[in-house]
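In what follows, a structure is listed as structure tokens, so that the remarks can point back to it.
Of the protein chains in this complex, all but one are displayed in their positions.
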Amino acid sequence: MSHNTFGHLFRVTTFGESHGPAIGCVVDGCPPLIPLSEAEIQRDLDKRRPGQSRYTTQRQEPDQVRIVSGVFAREADGEQVTTGTSIGLLIDNVDQRSKDYSEIKDKYRPGHADFTYDVKYGIRDYRGGGRSSARETAMRVAAGAIARKVVPGMVVRGALVQMGPHKVDRDNWDWDEVGNNPFFCPDAKAAERFADYLDGIRKSGSSIGAVLEIVAEGVPAGLGAPIYGKLDAEIAAALMSINAVKGVEIGEGFAAAELSGEDNADEMRAGNDGKTLFLSNHAGGVLGGISTGQPIVARFAVKPTSSILSPRATVNRTGGETEMFTKGRHDPCVGIRAVPVGEAMVACVLADQYLRHRAQVGVVAPRWPFES
Amino acid sequence: MSHNTFGHLFRVTTFGESHGPAIGCVVDGCPPLIPLSEAEIQRDLDKRRPGQSRYTTQRQEPDQVRIVSGVFAREADGEQVTTGTSIGLLIDNVDQRSKDYSEIKDKYRPGHADFTYDVKYGIRDYRGGGRSSARETAMRVAAGAIARKVVPGMVVRGALVQMGPHKVDRDNWDWDEVGNNPFFCPDAKAAERFADYLDGIRKSGSSIGAVLEIVAEGVPAGLGAPIYGKLDAEIAAALMSINAVKGVEIGEGFAAAELSGEDNADEMRAGNDGKTLFLSNHAGGVLGGISTGQPIVARFAVKPTSSILSPRATVNRTGGETEMFTKGRHDPCVGIRAVPVGEAMVACVLADQYLRHRAQVGVVAPRWPFES
Amino acid sequence: MSHNTFGHLFRVTTFGESHGPAIGCVVDGCPPLIPLSEAEIQRDLDKRRPGQSRYTTQRQEPDQVRIVSGVFAREADGEQVTTGTSIGLLIDNVDQRSKDYSEIKDKYRPGHADFTYDVKYGIRDYRGGGRSSARETAMRVAAGAIARKVVPGMVVRGALVQMGPHKVDRDNWDWDEVGNNPFFCPDAKAAERFADYLDGIRKSGSSIGAVLEIVAEGVPAGLGAPIYGKLDAEIAAALMSINAVKGVEIGEGFAAAELSGEDNADEMRAGNDGKTLFLSNHAGGVLGGISTGQPIVARFAVKPTSSILSPRATVNRTGGETEMFTKGRHDPCVGIRAVPVGEAMVACVLADQYLRHRAQVGVVAPRWPFES
Partner (left out) sequence: MSHNTFGHLFRVTTFGESHGPAIGCVVDGCPPLIPLSEAEIQRDLDKRRPGQSRYTTQRQEPDQVRIVSGVFAREADGEQVTTGTSIGLLIDNVDQRSKDYSEIKDKYRPGHADFTYDVKYGIRDYRGGGRSSARETAMRVAAGAIARKVVPGMVVRGALVQMGPHKVDRDNWDWDEVGNNPFFCPDAKAAERFADYLDGIRKSGSSIGAVLEIVAEGVPAGLGAPIYGKLDAEIAAALMSINAVKGVEIGEGFAAAELSGEDNADEMRAGNDGKTLFLSNHAGGVLGGISTGQPIVARFAVKPTSSILSPRATVNRTGGETEMFTKGRHDPCVGIRAVPVGEAMVACVLADQYLRHRAQVGVVAPRWPFES
């Protein structure tokens, strides 16, 4: 992970500003011969696309992705597959309304990266947040759509589990429900509460934070690497790198601080199929930085949108004091659209670790139980 | 961060098993001409060293560090300084009691990395946890002692802020108190509660989790990089890579999920010294992945020690079911000794980001306010 | 350098196939505030562009570059400068003649990467060489145009110094001559010999190899890193990564094998300006992997174009024996167009090493002579 690239072997490099001509990404190191179409990347992108309900920004971006390299028609059936070379993806920016930027070009919006980009680089593209805009996350979702196909049998899903003070009831968890409401909420009743609650927030011009959960199933045991290449460490970095994220946890997470060793232990039995059966998953699928074969469970906290209608004190570029409030199109709860982004980041980490495991060990198959 | 190396420019590579002849590390990319003695590295190591109170394992390891390369006596005054070449550090393992390993060599201790290392690699050094032992963290602390000296004026401190259900009272926070109790607790009263509580845990052969906080002051604005090289993303990975850590948060962290945009905004004023004055630090010193000049504040959750006296169900290497409990020397709350480790990891990330910032931008000085 | 990315801090990632819709590259880690226009990148690209003389392929590609991110108009004067974020560059492929690929899709052209790509990946985009086409080098030239601006005062120039048996006479060396002939030849008389010689080669449908020399002046002393990050090691990799390159040398290169220690020594004197004066440059500007302040001198050998009119024995995809010859547009001496590519690669390495030096040492100024 450095600057605009993440991953070691499955490597994603992105470019593009919110209001420039296009955003793009290069996925390098992808295995060859994986079927890949624009349509299936588009499917994931459409989940992240703004303007699909009254709870997300009304910016209208079709986010139509083009694959410009790294795929070729397979001889046998003409299906388009990866070739092992770098995959270039492009999305043209369409909805770049010409607008008046005089308000934001010299003032720093509190909670935004305006100040830090300016202090670091001495210049920033202030139009729509420039490079720090969440628009960049569209390319993460696109890369994630490819990553999902790298690990055979893996399914990565995400859900919004808390909005402000409202949490889902885990007894009501139904993955099928996630697509039935505009919040990616797995609990139909909680979704109704979210709707009422967020309508109030939206109308008042305020915003609210959220907690999201990503679950990856079908991840083979053995992925991850000791010490600094730990699977959970890389998931933590991947999720924390998403705009507005302030916390990440695996399995019990912060709740583990209050657990005793007895309560936190995931006891093990020999399953009927000769595979390990963990009697619980407090670990969230990772022990010593390496996957156990159980579902990988990660949660992350998204802060409230910084763009709000109430004026806030701030400073300008030349040192003067002033205040600001946000006009224009914004999400009252940016956490919602972070669900497909979180899925994509976890998928990318797992694809990368899958390839790294295959490199060092040569096989991706549980060795346990060993021969006696 | 890959396998046994972390950092991009300030790079730390460690090696060594718990019960092998020695552990060691190589610090590469350190700037030249920084005064560095074994004594100052030792000072940090002594904070992490086991056996210093009844609350930590009674394993007796002097953890005496030797610098074997990368330093040389300065002409002017004979003081030993870094030369810019790789710094090799070694600690001999002294307290390797010969003992009977028959119990652990074939059984997987729940909550430990025994199972995952075996499944991944087909072999593991089971003596004392081998490579997955927290003993490796001694080298992190040693590297951190060097990292601290890379960023001029930076001070990185840590504290235990929660043990099981007991939290420190932030009104009582006194950094000087941290050295006065065996818990690195900044609240003298809380430390007393911790002592009583942990005595009970210890005597019952149980264990408990904890939350730690690391604060880095004197960090210049502008460190960190957009998108995937974000300062907070790398702190998250660094802390999550520490043994037994299950969650990481920056600033408000998970609490941000319940905050409104108004409450979470860090308003800005022009300070008397012409520098930015943030009226709060909900952000924990990072906006858009780049440091704001405010203190960097990170917290992490450590799970309870997996080694407990109560037997737990598990499996053995060849697929049989069995149970285990832990004999021998262990920490009832591993979180305690993670305090100097957490400090070291944050210091390493900041040293690395400092060098990366200097590379790209050439100066490490706030540019704000700009000339009008 | 991995797959499709090179550089550590000044990082270049390319994508695109010869006959796909576009080729592109992402330059990451570039310092901010460097003036950068499409016109100046275009200037370098035009030097590499095919079809400019009868000695290069007649493929007509305007190679018009677009900067799609990473630049912004400077407040003071509206000049477009880098912003420190990733710079996306795109060139549309225009001259993709629809043609019959049946000849090359199943047969392996000797000397080409057809066989190795197929063996490695199980599939290849055979149209025009796909990813292995020299077309990719256009993006190297574009990236190099940016790299040149990173090191203040640096000038990187290249020349063709040998074509087949014909070498330039170093006594006739005139950099201004390089632009006056279609061979980038610094010796006007040699250029005439090259022209006659290559006309013969071209008409016979044959091809010939070449040797190129790249000279970088204005490179400060101190760039490069000990042991594995040596400046000359990275130049060697960068040049060897160019299509068809089979050898690289620095300074005396292979001739050093026949030199005595006395003859190879670059003696040193104190120049009038208080700077070091080397009395010769057998070292090619690098000692111990670090620049001396003298010009960096590197040469590389390019093999003859593999595409020739004479049929050659080969095999096909399914194991049958056959033969092939090349129809279509090709360069009789691919070495010619490699001159701007070699310049670009050396410039990229130096920009990267410049940033890495600034990171570790903080200043880029000769320290010598030291105070007594």
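The first chain written gets the first letter, and so on, giving A, B and C; residue counts start at 1 in each chain.
Throughout what follows, a residue touches a chain if its C-beta (ideal position, glycine included) is under 8 Å from a C-beta of that chain, and two chains touch if they have at least 3 such contacts.
The structure displayed is predicted, hence computed values, not measured ones.
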Candidates C:Ile250, C:Ile296 or C:Val341 - the one touching the absent chain: C:Ile250
Residue, one of B:Arg131, B:Arg193, B:Lys230 or B:His282, that touches the chain absent here: B:Arg131
From A:Arg131, A:His330 or A:Arg356, residue that would touch the chain that is not displayed: A:Arg356
Sole residue of C:Ala73, C:Val94 or C:Leu259 that reaches the chain not shown, by the stated touch rule: C:Leu259
Hidden partner chain, residues of subunit B it touches: 2-5, 11, 13-17, 20-24, 26, 28-29, 32-33, 66, 68-70, 72, 74-75, 81, 83-88, 90, 117, 120-125, 130-131
Hidden partner interface residues of subunit C, rising order: 1-6, 8, 14, 108, 110-113, 115-122, 131-132, 136, 162-165, 201, 206-211, 221-230, 232-241, 243, 246-270, 274, 276, 279, 282-284, 287-293, 301-308, 310, 312-315, 317-321, 335, 356-357, 361, 366-372
For subunit A, residues in touch with the removed chain: 9, 29-32, 84-86, 226-227, 355-356, 358-362
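One rule holds for everything that comes next: only the chains that are shown with their structure count from here on.
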From subunit C, the most remote chain by mean C-alpha position: B
Innermost chain, taking as reference the mean of every protein Cα atom displayed: A
Separation of subunit B from subunit C, taking each centre as the mean of its C-alpha atoms, in whole Å: 44
For subunit A paired with subunit C, centre-to-centre distance based on mean C-alpha positions, whole Å: 38
Rounded Å distance, subunit A centre to subunit B centre (Cα mean): 26
Residue list for subunit C, restricted to those that touch at least two other chains: 29, 32, 84-86
